[in-house]
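A single protein chain has been omitted from the complex, and every remaining protein chain is retained in its original position.
Presenting chain A:
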Amino acid sequence: MAEVVAPNQPSGDWQGKYYHVDQVLETPGPRTSDAFAAGDQVKGFLRNQSKILVIGAGGLGCEILANLALMGFKDIHVIDMDTIDISNLNRQFLFRPKDVGKPKATVAAEFVMQRVPGVTVTPYYGKIQDKDDDYYMQFNIVVCGLDSVEARRWINATLVNLVDESNPDSLKPLIDGGTEGFKGQARVIFPGVTSCYECSLDMLNKPVAFPICTIANTPRLPEHCIEWASVLEWPRVHGSKKLDTDDPEHITWLYNIASTRAQEFKIEGVTWALTQGVVKNIIPAIASTNAIIAASCCNEAFKLATQCAPYLNNYFMFIGTEGIYSYTFEHQRRPECPVCGGETIDVQIGKEWTLEKLMEWLLEKQDIQIKKPSLSTDGKPLYYQGPPQLEEATRPNLEKLLSDLVPNEGEISVTSTSLPFTLTLRVTYT
């Protein structure tokens, strides 16, 4: 009888554990890059050296974590700020009823470690914004499975900012997956090199919004009644008290108001869950779409880490609403992108320069052709051309020494009607 190798060796590996994955790592194929180091080297990097960060441990995140662990990534970190809700259990398969209320990141990490011996998953229960550049610097690849535009914009901008000309390791590939119902996309972003998340912001489906007069006068759908409760009735009744869409009592209040309204107009279909869905702008999540998109993200992570096959360049779109449709294309960078576009100029400045002198210097620069520039530093105004009140408020700065307004190696954001993008000045005092 064949001897079974115990899976609980220190490495967590047993013979043949990676038999299938090794088929693609042991020999170069016709399309592998010249840099592909078949055999122990690439396996060693994947299993013992690479460190990968997964952002989001929800519908996509559960799939991504499981895939990465099974493919042989062994040092995985995961961040998620949410706790498990009973409604997550239909698709977020790392969670069980006993886990409801616990942090997603922690439970997902424990589950994966138990299921896949030898893998370390380090959870962080909190916001991505809690972590600094040093934290993000430690990873080779970042994979995002998020449903929030705001969080994605943040991580995208952070990784673009992280790129340091003098340090090749500062360029962290970002793999971003997203799904909405039967639709989804996966993309590979090399911050500062290829089109970034911000570059493609206008491709997003915008949140559904109904005309406010329809909501007020001629509601026909349950959604109209719910929007009436949240957009019009909440502020009317509660004044400046903010609606907290995470507070069940607030949702219940809206639900009651919306139900009354629906009865009045003989509209059916207002439920508590729909109320929550509409105000939180929840798009139904389909487990299979998540699986497809997560698989595509993890394929890309695997290919970037091993170079065993060409990677996605750079946008994969999946539409499963009517049959199966997918399309892959190269999304172009936008030169005017506020995150990865624009230009940066290093400026050497004498200690005696005033802000006005800098402005004159800018206007004289032939290669920029700037007209009426407005300047700020670190989000604070330096000089604004308008509106009149702001021009007046910032005018006194013109006479001030620049060194009193901007620290050494500080940055100034310049916008102008003649520039479609933002110009950044990095100042050093001589």
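Basically, a contact is a pair of C-beta atoms (placed from the backbone, for glycine too) under 8 Å apart; a residue touches a chain by one contact, two chains touch by 3 or more; residues count from 1.
Simple rule for what comes next: contacts and distances are computed from a predicted model.
Selecting from "NEDD8-conjugating enzyme UBC12", "ADP-ribosylation factor-like protein 2", "HIT-type Zinc finger family protein isoform 1" or "3-methyl-2-oxobutanoate dehydrogenase (2-methylpropanoyl-transferring)", the unshown chain of this assembly corresponds to "NEDD8-conjugating enzyme UBC12" (UniProt protein name). Only one of A:Ala38, A:Val100 or A:Val193 touches the absent chain when the whole complex is considered: A:Val193.
Only one residue in the set A:Tyr18, A:Phe210 or A:Trp272 touches the chain that does not appear here, and it is A:Phe210. Contact with the undisplayed chain is limited, among A:Ala38, A:Leu89 or A:Val149, to A:Val149. Residue-wise, the contact with the chain that is not shown comes from A:Ser50, picked out of A:Ser50, A:Ser230 or A:Thr275.
Listed by residue number, the positions of chain A touching the unshown chain are 35, 45, 50, 140, 149-150, 153, 157, 160-161, 163-165, 168, 171, 173, 190-193, 198, 201-202, 204, 206-207, 209-213, 216-217, 231-232, 235-236, 304-305, 307, 311, 333, 338-340, 342-344, 374, 376-381, 384-390, 393-394, 411-413, 415-417, 422, 424, 426.
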